[in-house]
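Removed from the display is one protein chain of the complex; every other protein chain stays in position.
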Amino acid sequence: MKALVIAEHADVARELAGGARELGADEVSLVCFGGAVEGASDKVLNVAVPAGALVDDAAYALVDVANAADVVLVEATRRGKVIAGRLAAKLGTAAAGATVELTAEGGRGTYFGGVAERVQKSAGDKQVYIVAAGVCDASKAAGAGAAEDVAWVAPERAAKVTGNVERQKTAADPTKADVVVSAGRGFAAEEDLQKARDLAAKLGGAIACSRPLTEGVNWLPTELYVGVSGITVTPKLYIAAGISGQMQHMVGANRSATVIAVNKDKNAPIFKQCDFGIVGDLNEILPALTAAL
Amino acid sequence: MRIAVAFKAVPDAQDVQVAGDRTLDFSKAKLTISEYDKNALELGAQLADEAVAITVGGKDIDNSKLKKDVMARGMGHLYMAADDALADLDAAATAAALVDVLAKAGDVDAVICGDGSADNYLQQVDVQLAEKLGWPVVTAACKVEVNGSTAVVTRALEDCTEVVEVELPAVISVTPDVAEPRIPGMKDILAAGKKPMDVAGADNAPAAALTTVECLAPEQVARKQEIVDAADDGAIEKLAAAVKAAL
């Protein structure tokens, strides 16, 4: 069985390559648009994206490789999803989501914002999965990594990139942290977020947030937003401060080993989903906790 | 400029019940416009001289209130395929059915899609639709400006913000902050039912590309749920102890 792995981040590429092995792939080809990935796959495909071209359009260069593969695993990024969708269309199928788990049964993803989890696979013999970071096991990745160049194929009507601003990642990555201090609507003013940052700093953790703090008010960047349409975190400790505990948020957090909640509303659903909860004003509790640690 | 906005009618997630065997029960859930499609409708209404709404789904989406709700959001015409052969489609099948509907809607300069549907949230219909139409697709658009036959789109990607120029016609899918959905006003609501709406059955029954193996509510993670009040004696000490125990 042959697998094609497409990713934008080297660490996720490695995970997907491990996932491909677990699905039983004996030949794994890998494309990564974000740095070299060595010793993780049998082949490493180099797709040089021409200046001004969209990474998304790399799909057209990969059609032949995808056609030769039995399974295509694509990292769940915005560009990855375009590549996955185009390849799936070329292969006569649709991409299935594997945002929770990937097995030979199919991809497990959230459904209705986490109300359910659904396992889907292609009805045909070619599988395309959109795989989230953290789903597959990088330790299973192996291979000589024979390099192979793949020629760029421009689409008939290509869009052009005219500007690109790297997002300054000022904060630690919550998907990789042992402790995540997550801020929600309970924060009434932007400057109060410092209290969450101070606590995270004390614990050597990262800060994250629920949707209201990134959409609309823009207090925190989108990459820190935990939830069904954001990131999924799996820390040892998740501290939900001023977060009510809506399901759309909790699906991104409920694989944390321990959940601690701080909320002034004792009826907030978060208190049913936490290991330890404290009812009160986060503006007083967070600094007191930081001081007590 | 004429724009088609593709939207999806979904059961209102708040009314979806989980049965004892963890299956989902939609019987009490009313159909509603998928939340993020409201942002797409708003952008379409703002950009277009004439904005039309397109959708496909089961027979039940031919629902008078749902249709008026779409029309009250600045749409000039609705083209809908409502047929049980079009219920619960995957992205490939949805895109195929949308191509048929779009053929009836006439020429458009762009199709705008929302960020992702409330049920699947896989962000695939936009891409599949573009492939079938042979059009470029630009996703994750948080800002869209149209200059003549070109759209300048700002994409909010994971690691960067990318500005893209795309010749129209194209499929553009938007993030929720591209435009705040209007609150349909009383005049919009009263006018909605009088606007033209074309509802038809399926021209073709698209084949399913995906098989659903299982769809169940997740098992609840058992949490200890030890709750204290901040005003209680020793509450902060207990909190600090809980934090230390977790590390």
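Assorted remarks:
Letters A and B name the chains as they come in the text, with residue numbers starting at 1 for each one.
Keep in mind that, in the parts below, contacts are C-beta pairs under 8 Å (C-beta built on N, C-alpha and C of every residue); 3 or more make two chains touch, one makes a residue touch a chain.
The criterion applied here is as follows: contacts and distances are computed from a predicted model.
Within the choices "ATP-binding cassette domain-containing protein", "Xylose transport system permease protein XylH", "Acyl-CoA dehydrogenase" or "NADH-quinone oxidoreductase subunit A", the name that UniProt assigns to the complex's undisplayed chain is "Acyl-CoA dehydrogenase".
Only one residue from B:58, B:76 or B:184 touches the chain missing from this view: B:184.
In the full complex, chain B contacts the hidden chain through residues 64-65, 68-69, 72, 183-190, 192-193. For chain A, the list of residues touching the undisplayed chain reads 188, 266-267.
By our rule, only the chains that are shown with their structure count from here on.
Taken in their complex, chain B has these residues touching chain A: 13, 16, 18, 22, 24, 90-93, 95, 115-116, 118-124, 126-128, 131-132, 134-140, 152-153, 155-167, 170, 176-177, 207-218, 221, 223-231, 235-240, 242-247. Per the touch definition, chain A reaches chain B in the complex via residues 8, 34, 54, 56, 77-79, 81-82, 84-86, 88-90, 92-97, 105-106, 109-124, 130, 155-167, 169, 178-179, 203, 215-216, 222-223, 228-229, 236-237, 239, 254-255, 257-260, 266, 271-281, 284-285, 288-289, 292-293.
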